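Please find one structure pasted underneath; my questions will follow.
Every protein chain but one is kept in place in this view of the complex.
What follows is chain A.
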Amino acid sequence: MTAFFQSLGMSYEWAWFVATVSGILLIALPLLLGVAMIIYADRKIWAAMALRRGPNVVGPFGLLQSFADGLKVFLQETIVPSAANKAIFLIAPVVTFTVALMAWAVIPFSELAVLADINVGLLYVLAISSLGVYGTVMAGWASNSKYPFFSAMRASAQMISYEVSIGFILICVVLWAGTFNLNDIVRAQQGHGLGILNGFAFNILLFPMWVMFLISSLAETQRAPFDLTEAESELVAGYQTEYSSMAFAAYWLGEYANVLLMCALNATLFFGGWLPPLDLPFLYIVPGFVWFLLKVLFFFFVFSWVKATVPRYRYDQLMRLGWKVFLPVSLGFVVLVSGYLMLTRYTV
């Protein structure tokens, strides 16, 4: 895009600046619109599985429900509890929201449509997603209230636990692809399964990794059945209890942007990202962006499906799954995958 702006007669610095800013806007604005629609989709899917109708009043089929909700919270009064630590209380939702958007900078939407095609892309995603916990912890502490604080404690323990196993799972993918660059990881998946299926998930060694990654990403985004940080039967609304108005909305937007990010990572790392599902020439006529979007939406459906059908975990079960099951298994698979690659690819 820099070259395009340069052709309009700008100097290189200005062209780069304008290209970057417009790239950020091109990702962030559709993403926020997408988040609004995905909240609607989540509620519709959830309703359909419970044999209800879901939102159906505002706009055709209730399509505008999220915007009505947005307008509602926008007009609400912002309440700051008198015992709260005001500065941190107000910064916390901004942190959650910003961090949720930041990680999208390295996601390849199609072969060329990626804002920052950096060689440490996957590490960047890991780094940014490890920041997500701060929004929750700050909110829980600054609210100066019992339930938000419990929720913050749970959130930090949960995210640290699952980040460890996610790290090992990603190492397996990186070992196989031989790079941290997300675009190159997608390219490495071309014709990976039986020479025709695009995606690491069709690899017998990496398929269990994908299953664990899917479950870990549910836990990492605090979606059901791992939504213990906002378990309404125990903690009211968790760390969001004291929030109202736009601060509350920022949490919702951030949460769903994170969910979409995890869906995008599932698609990019294990199902070939912007590649079509099958390695057939005529499928490449459809632009990569469409394939990527379809895969993300499919994974979002899986997330909603899980939310609608699986009962919530107990906290000790959650910790057991993270530390006693996922951690040893993923560590074992790192050894297994690197051993296999040493024998076959690098022939020691």
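The working rule: contacts are C-beta pairs under 8 Å (C-beta built on N, C-alpha and C of every residue); 3 or more make two chains touch, one makes a residue touch a chain; residues count from 1.
Operating definition for what follows: contacts and distances are computed from a predicted model.
Colleague: Looking at what's absent rather than what's present, what does UniProt name the missing chain, "Phenylacetate-CoA oxygenase subunit PaaA", "NADH-quinone oxidoreductase subunit J", "Thiamine permease" or "TRAP transporter, DctM subunit"?
Modeller: "NADH-quinone oxidoreductase subunit J"
Colleague: Which of A:A19, A:M138 or A:L228 sits in contact with the chain that's absent?
Modeller: A:M138
Colleague: Of the residues listed, A:D42, A:D69, A:E163 or A:D279, which one is in contact with the missing chain?
Modeller: Only one of A:D42, A:D69, A:E163 or A:D279 touches the chain omitted from view, namely A:E163.
Colleague: Can you tell me which of A:F5, A:Y124, A:F300 or A:F333 touches the chain that was removed from the display?
Modeller: Candidates A:F5, A:Y124, A:F300 or A:F333; residue touching the omitted chain: A:Y124.
Colleague: Residues on chain A that touch the omitted chain in the whole complex?
Modeller: For chain A, the residues touching the absent chain are 13, 17, 85, 88, 118-120, 123-124, 126-128, 130-131, 133-134, 137-138, 141, 149, 152-153, 156, 160, 163, 180, 316, 320.
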